[in-house]
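Input: a single structure, listed below in structure tokens.
One protein chain is absent from this view; the other protein chains keep their places.
Residue numbering begins at 1 within each chain, and the chains themselves are lettered A, B and C in the order written.
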Amino acid sequence: MSTALADIHEVPAESRVNYLNAAYGIKSWLLTVDHKRIGLLYLASITLMFFVGGTAAVLMRMNLIEPQGALLEPETYNKMFSTHGIIMVFFFLVPSIPATLGNFLIPIMIGARDVAFPKLNLMSWYLFITGSTFALYAVLTGGVDTGWTFYTPYSSTYAHTNVIAAALGVFIAGFSSILTGLNFVVTIHKMRAPGMTWFRLPLFIWAMYATSVIFVLGTPVIAVTLLLLGVERLLHVGIFDPAIGGDPLLFQHLFWFYSHPAVYIMILPGMGVISELITAFTRKKIFGYTFVAFSSMGIAVISFVVWGHHMFVTGQSVYAGLVFSVLSFLVAIPSAIKVFNWTATLYRGSISYQAPMLYALGFMGLFTMGGLTGLFLASLAVDVHLNGTYFIVAHFHYIMVGGAVMAYLGGIHYWWPKITGRLYPDLWARFAALVIFVGFNLTFFPQFMLGYLGMPRRYAIYPAEFQVLNVMSSAGASILGVGYLIPLVYLIWSVRYGPPAGPNPWGAKGLEWETPSPPPTENFEVPPVVTEDAYNYPTREVARG
Amino acid sequence: MAEHVVPLKTYIGVFLSLMALTALTTGVAYIDLGALNTVAALTIAVVKMLLVVLYFMHARYATGLTRVVIIAGFFWLGILITFALSDELTRNWEIVPQAWGAIIASLRAPVDGCPKWHGR
Amino acid sequence: MADTVAHAHSAHPPGFAHQFEDIEQQREASTLGMWVFLVTEILFFGGMFASYTIYRSLHLPAFETGSRLLEVKFGAINTAVLICSSLTMVLAIRAAQVGKGKAQIAFYLILTMILGATFLGLKLRFEWYHDYIEHIVPGFGFEYRPEWGSLAPQVQMFMCFYFFMTGLHALHMVAGIGVLSVLTIMAARNRFSAEYYAPLDISGLYWHFVDIVWIFLFPLLYLIGGRYAIGGGH
Partner (left out) sequence: MIPIQPPAASSIADGVDKLYYFLTGITLFFTVLIFSIIFYFMVKYHRQSEDERAPETHTSLLLELSWTIIPSLICVVIFVWASDLYVRNARPPAASTEIFVIGKQWMWHIQHPEGPREIDELHVPVGVPVKLTMTSQDVIHDFYIPAFRVKKDVLPGRYTSLWFQPTETGTFHLFCAQFCGTSHSQMIGWVYVMSPDDYTAWLAGGEASESMAQQGERLFNHYTCGYCHVADGTGRAPSLVGIYGKPEKLASGEMRVVDEALIRQALMFPNSVPLSGFAPIMPTFQGQFTEEQILQLIAYVKSLGSEERTNGK
């Protein structure tokens, strides 16, 4: 335990110089190279994009209340689901935990003063902002109606909407992820504090390392694919064009080579946050540290060989389908190991139920449900029936919204005192967590049934017998929408009026809790030396119960 | 790695062999070896690549981590090519080739509760 | 790419950045960073190499016909030019390593840039312009020729690959020359010494990578065209 903690209490929090009051003014924020400030810049831009995507989702759900469409023309509905897809996937979920919490916490958790390449880190944010501007331009001036998958030949030849602007936006934002991934890989390899060996790293760092590996190895392929799509759309000739012998499935191969690992980019950081939350709120070492760490790496590697399960019904060869089906089952195993290890960590722990813990427990249940419905889609015979229906929509929302967004909110609540130096009202936070949990289930469980009944995705109008389930889903969506607004209110309120939080409000282990909150610009007054394992909570000798 | 200064002789030697290999691969292209032409051209290109990576890019004197990163890059490219090709090349294969079909049919001579159409 | 040089914090020599413990850690970090960036470039070009491999296995005769449209001698000359530029780049780094003084470093850097510019000049003047005149540039007046017969659409597909891959490679060359010009200015200001030459080193890595991409492009596009079939080609 480094001695930094001892001398913090004499100096009152406010007057101490920290990264927030070290400098003021627009220039100090827009030209900062401090990883903590860049994390906050990302937090602001990602929250904006989340609410843009969320508005599109609300409009879609309101339209689906009536079989003939209550609100939107089919043309506009197609633009709404494309906007919801593109904004949520590329501009909220992919950067959410890595760019905000990752940027803020990785250097502190490994005991470094900053990321390896601070200027590159700032450039990543500017790339993200440029990409977002292009995407918002595409959305606001006429929209794009190809869905977030941009399948050719529709997107390259037949669509007449802002496909190039949207593809360019995603292309530029892709480089922001690549450079962030590169930054984290080098930081975690080269800048750990003395004594911080690989097996003393917090599991959040393991998950972020696995995510950065996927960033670095996957994102370039979608960059070149979207570049080829844009050029083909401009020159009216290209390699995806069936008229000159092109294979429409080639685009899908290249697209899903990135996009399936991308869904693991979205969930792996969430798993890292959950490992931190479970250990912090049970005050106990995690069960099976090495298994959880290596399952993150396992997921990162296997995620690159399973993309064919998106193409079982597209005329892909049966033999390739069988190979992809086996590997898709294999990738489910590490996730199962993680869930069982988290559950085992709760055994004989000292569990407290503050808001972050509620998000963590909600994550475990919903992620289990989301993961297991993935088995339906990995098995060939059932996927033929369920592919392209609402079952798929429900499956990936259980993992993205039930998993990644819950973990993101849990992480934001858990590290909020460290980021702002203030505590938020915990009762309101627990209430918001419950509202989100209820609203989520009411929205997406009916969609499993709609999927089995055969209602296809991306339908603006649908046969009448599906109306009851759709109305239930829309009702749930409004509850979920309200549930997401509540944290926005009390978190912003807490920045001004929340009680000041000490360096370690949760009594948790980890280098980030051994520095004052909000931390000074160079993270630690005294560079830390790590002498013990991760989550080294004091233990009780005698067995209880 | 920083301390290690590569002698001039090595650089010149690598340079000359690269030039020779370029001449070789261009020459070989004009000799009809059938399918071997592709194999020859690619192996020469890989040899040239290795020369540049090991000597010009100092991979030979680099830490193990750098080597792992290089190999991972090519390995992932291999994953993309192998799996995408596996789909393209096996698309027209018969789903249950005659040989297998016969074997499966013989195993299934007595109808064992599989869907009734199979009995026809 | 120009940005990856900037991040090597070219502060006063030895350009030491505050977040690192020592200069050794900083050099290792910047080299690892560049290698990881090169892995992303391998996969960036890899997407195109994979598509090329797939289409080549599907439409072999058409790709061989398309490949014969290209002139091997310019491809070979360009390869030689790039290998020379790799040599001069390496000599520039070595000059800094052994502390040869800014004149020699700048000399080799300028030589590398000239060779790079020759490569681009040769490609633009003798290949791309020539192809444009012969109407075999897809999207810019591509005309089917009778002797291709029904293979014509796939020949256009091959030319799409030819221009996409060499175009992307040329873009990376231009970026590389931009990086080299920044280095030459730094070298002229005597910023490099035996202890601090990291920017030179990692830009060298990038330059060699661009050379390796061409080492693979040359045989794949120019040579595997069954040239023996028509004896000698042009």
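Heads up, the rule we're going with is that a contact is a pair of C-beta atoms (placed from the backbone, for glycine too) under 8 Å apart; a residue touches a chain by one contact, two chains touch by 3 or more.
Nothing here was measured: the structure is a model prediction, and the numbers come from that model.
The absent chain, not drawn in this view, touches the displayed chains A, B, C throughout the complex. Remark: the omitted chain is touched by one listed residue; of A:Asn18, A:Thr47 or A:Ser379 this is A:Ser379. When the missing chain is restored to the complex, the residue among A:Phe340, A:Phe431 or A:Trp493 that touches it is A:Phe340. By the touch definition given at the top, subunit A reaches the unshown chain through residues 74-75, 77-78, 145-147, 149, 151, 153-154, 157-159, 242-243, 245-246, 248-249, 282-291, 313-315, 318, 321-322, 325-326, 329-330, 332-333, 336-337, 339-341, 343-353, 361, 364-365, 368-369, 372-373, 375-376, 378-382, 384-385, 387-389, 449, 452-454, 456-463, 465-466, 468-469, 507, 537-545. Residues of subunit B that touch the chain left out of view are 92, 94-96, 114-118, 120. Against the chain not displayed here, subunit C makes contact via residues 59-62, 149-154.
Everything below uses one rule, namely that only the chains that are shown with their structure count from here on.
The pair with more inter-chain C-beta contacts, choosing from B-C and A-B, is B-C.
Using CA-based centroids throughout, the chain positioned farthest away from subunit B is A. A straight line joining the Cα centres of subunit A and subunit B is 34 Å long. As a whole-number value, the distance joining the C-alpha centres of subunit B and subunit C reads 22 Å. Subunit A has residues 189, 217, 221, 247, 250, 254 in contact with two or more other chains.
Across the assembly, subunit B contributes 65, 72-73, 76, 80, 84, 88 as residues in contact with two or more other chains. Residues of subunit B that touch subunit C in their complex: 1-2, 5-6, 8, 11-12, 15, 18-19, 22-23, 25-26, 28-32, 37-38, 41-42, 44-45, 48-49, 52-53, 56-57, 62-63, 65-66, 69-70, 72-74, 76-77, 80-81, 84-85, 88-89. Within the complex formed with subunit C, the subunit A residues making contact are 107, 112-120, 123, 178, 182-183, 185-186, 189-191, 216-221, 223-225, 228, 231, 234-239, 243-247, 250, 254, 522. On subunit C, the positions that touch subunit A within their shared complex are 3-4, 6-7, 9, 17-20, 25, 28-29, 32-33, 36-37, 39-41, 43-48, 50-51, 54-55, 58-59, 62, 138-140, 142, 153-154, 156-157, 160-161, 164, 168.
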